[in-house]
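One protein chain is absent from this view; the other protein chains keep their places.
We just call them A and B in the order they show up, numbering each chain from 1.
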Amino acid sequence: MSMLAVRRDAIAERIDWAKANLFDTRVNTAITLVSLVAAVAFLFLTVRYFLFQANWGLVALNRKLFFVGSYPADEAFRVWIAMFLAVTLIAITYGIWGGRLRPYLIVVGAVAALVLTLGLGVEPRIEERAFTEIIESGGQQTTISGINRVLVMEGGWAPSWLYALSLGLAVPFGSTWVLMAGLFGTLAGGAVIGKQLARFRSNPVMLQGMGALWVLLIPAIVLLQLGVSTNSWESAFLDIIVFSVGVFFSFFIGLALAMGRVSPYRAIRISSVGYIEVVRAAPLLVWLLFATFLKDELGPVGAAFSSIDLVYRVMIVFAFFGGAYIAEVIRGGLQSVPRGQREAAQSIGLSTIQMYTLIILPQAIRAVIPAIIGRFIALWKDTALLAAISLVNTLEKSRKVLGGQTDIAEGAFFEIYLIVALIYWVISYMLSRLGDTAESRLGVGRR
Amino acid sequence: MKQYVSELWYHGSTRANLVNVVVGTLAVIIATYLVYSIFVNLFDFRFLTGPYGSPDRSAIFVFLHVEASDPRWLGMLKGAGNTISVVVFAIALASLLGLFVGVARLSTNPILNRLGGIYVETFRNLPLLLLMFFFAFGVFRSLPQIEARTGIDGFFMVSNRGIAVPWLAGAHDFWWLWMIALFAGGAVALWVRRRREQQEDLTGQTMHGNAWALAIFLGVGVVSYVLLLFPLRPALPEVVQSDAGFFAYQHGALLGLGYISALVSVTLYFGAFIAEIVRGSIQAVPHGQVEAASSLGFTTYQRFTLVVLPQALRIMIPALNNEFQNTNKDSTLAHVIAFGEIVLISNRIVNNAGNLLQVYLFIFIVFIVTNLIISTIMNTINKNVQLK
Partner (left out) sequence: MTGRILLLALAIVAGLMIFTACTTEDAGDPREDTLGVILDRGTLVCGIKADTPGFGVLNPDGSAVGNDVDYCHALAAAIFGDANAVEFKEATSANRFELLAAKEIDVLIRTTTWTASRDADLNVAFAPTTFYDGAGIMVHAGSGVTSVNELGGSTICILDGTSTQGAVSDYFAENGLTYSELTLQDNAAIRGSFIGGQCDAWSSDKSQLGGHQFSLKSDENLDAIVLPETLSKEPLGPSVRDYDSEWEDIVRWVVNGMIIAEEQGVTSANVSQMAANPPNNTVARLLGVGFDGGAPSNLGIGHGRIDGTFMQDVISAVGNYGEAYERTLEAVGLTRAGSLNDSYVNGGLIYAPPMR
């Protein structure tokens, strides 16, 4: 067969496929045409907006505000160390249990090249220009003078959108490109090292060791930040830290509550159910507002609670609120463990504690890992609510930028909100991919 | 001694009693503490009769507008009404959207399939609060100004002040009596229907329960409508201009900035979750059912509406119940975009008068009651669709 014939066959195959899937019935043809128009219009508008209409310099200019807000620059090393710890662990974990190495390295390399080269390219800055104007006020002429700030893009060789592309991973603390390069190096190197360790992936020591590292990561990151007042915890940094602590404690609280719900002791059962139902009855926002406004209305206990720093109070609310939901998820897992497992454990003479830690809980939690990750995603998105109690998280920071830089940011709602959306979306989406992977790897979730 | 203690400990009922007593006492102490401190503070309800202080007209219906002179308790009730006015429509719209997208995601048409996927992955991974800000301060700002409104003048008007649509207006102050009459008529109709169905079961005679119920309901409705001097009449929206040239919507229902942003974002957000529930439930219907339906010569449409959907419904209702309650709870976020729902009104009262516990207890009760209503309705539907 000639090459041409092969190609013709391939084309014919495509056409057949299109006929079978896109144009098989009159209804389907209509659907195809309508959704095609919608898709093309969507794509056209998006691309046009992103490349030609948006003012991305504004986003790039405020990148520090979006990532760490007013975190003191002298203390930046705390954030960097935390980032390195997290990145190392993520990379090694990916290497051991993740997918193939090559596409991962290519993506990391490409992003690193983009960020590192573009960072040396355009730098937007604000230029202050004197502004003098005569205004009429009440028939009397008054000279007012002030400063008019203009956003200026300098460097010039890269368009603003290309620069903004590198923003997602751009440096929170100015041009510390060496550290950024190190971060990308860790991402690549960690995965390579992890791949070497992959043959031990089923080794219990390995499992327990990595598990312990992951569990220790969050306290380590938080302890690192204790030298900086919580007033300076802002933006994405605040969201991430509240989320991490919330997730960490809510898992253990949820575990305890779930055990309480299936406890043989009625008093524990009733208390657990009562707690879970009361917490779930009201929205998180109401609990957060309550925790913010509470003074001494609940007597000395309330007063003691209200004397805790607001950020820590919020973490407590997240932990206890998330715990109530995770308890319900884990309870589902406990119920899915066949009765025979318990009987078998009892018959070989395991104590109750051994039975739970060795037999029942591992199976129960395994069965609901995707659902637990689902709750984590919800908790991550809920960190946006900090904006409603005047903690300056990513969302609130974006509003401050819009409000405070009216001279350069006016009308840039789309750019600013899109970048905030991207920050929330990326982590949320990565978590949901993690959930999907866990679901398929563990072969659970389809019950 | 030691042996005695250990025997006592391992003696099942002793241990159970001990744990029950200790934990029970602790729980009772905590509960007593909460109740006691709530009651110490709750004793004073005088703040409820004070004036609310400033007007809030973000509600869609005029009777839910909070006036400055309204007592605070009325303000809170209207706030609860505003919450419900968002939740009811949001649940309806999100269900429709979710059903459509869920089915689209199972379509064999790859383009439709992908579009559905993009929608779901985008919206369920974004915080609802962000969507609200985005729609309120990004999207709806860019609608035309009220002078240059689009839509059909005098019927359906769109501007950045909101969307004005026809609605009903009370012809006199006692229009709500008709609502009571309708509820009473409905209750009587349901009672009659049940009685007749019971008789039908007993005697085997056809008793036309549904027809009777409908006739009674309509009869009560029409008669009371006339007797109450036509209490509700259709009201078309219009734009009026003041002497100084300011435009404002009047009559009809105004879906203002806060309401419409809340409705759209809640709908889009929960639509994504409902779409996933619908998709999962449809996938869970055994494939044999579809094949059997095809072999019986059903068309695609019949196959879906008569075979697949009823079975999928059984699977999805518990999950939907959960999601609808979340919709109800998450609608509170609308207070950040100046929609006068329960939390906004309550916070303003707390800000002016204090009384945190009383106000928040009210919010709590509102959510318990509304969630109970949702789950009662869903459980009733569930009972009706389950295999009998």
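The rule is simple: a contact is a pair of C-beta atoms (placed from the backbone, for glycine too) under 8 Å apart; a residue touches a chain by one contact, two chains touch by 3 or more.
Given the structure is predicted, the values throughout are model-derived calculations rather than measurements.
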Sole residue of A:56, A:293 or A:380 that reaches the chain not shown, by the stated touch rule: A:293
Residue, one of B:204, B:245 or B:297, that touches the chain absent here: B:245
Hidden-chain contact residue, picked from the options A:31, A:61, A:112 or A:386: A:61
For chain A, the residues touching the chain missing from this view: 61-62, 64-65, 69-71, 126, 131, 133, 135, 137-138, 142, 144-148, 229, 231-232, 234, 292-295, 299-300, 306-307, 310, 389-390, 392, 399-408, 410-411, 413
Where the unshown chain meets chain B, residue by residue: 21, 24-25, 28-29, 31-33, 36-37, 40, 53-58, 68, 136-137, 141-142, 145-147, 160-161, 240-246, 248, 257, 336, 338, 347-348, 351, 353-354
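Convention: only the chains that are shown with their structure count from here on.
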Touching residues on chain A, where the partner in the complex is chain B: 21-22, 28, 31-32, 35-36, 38-39, 264-268, 270-271, 274, 281-283, 285-286, 289-290, 293-295, 297-299, 301-302, 377, 381-385, 387-388, 395, 399, 402, 413-414, 417, 420-421, 424-425, 428-429, 432
In the complex with chain A, residue positions of chain B that touch it: 16, 19-24, 26-27, 33-34, 37-38, 40-41, 107-112, 114-115, 121-122, 124-130, 133-134, 137-138, 141, 329-330, 332-333, 335-336, 343, 347, 350, 356-357, 360, 363-364, 367-368, 371
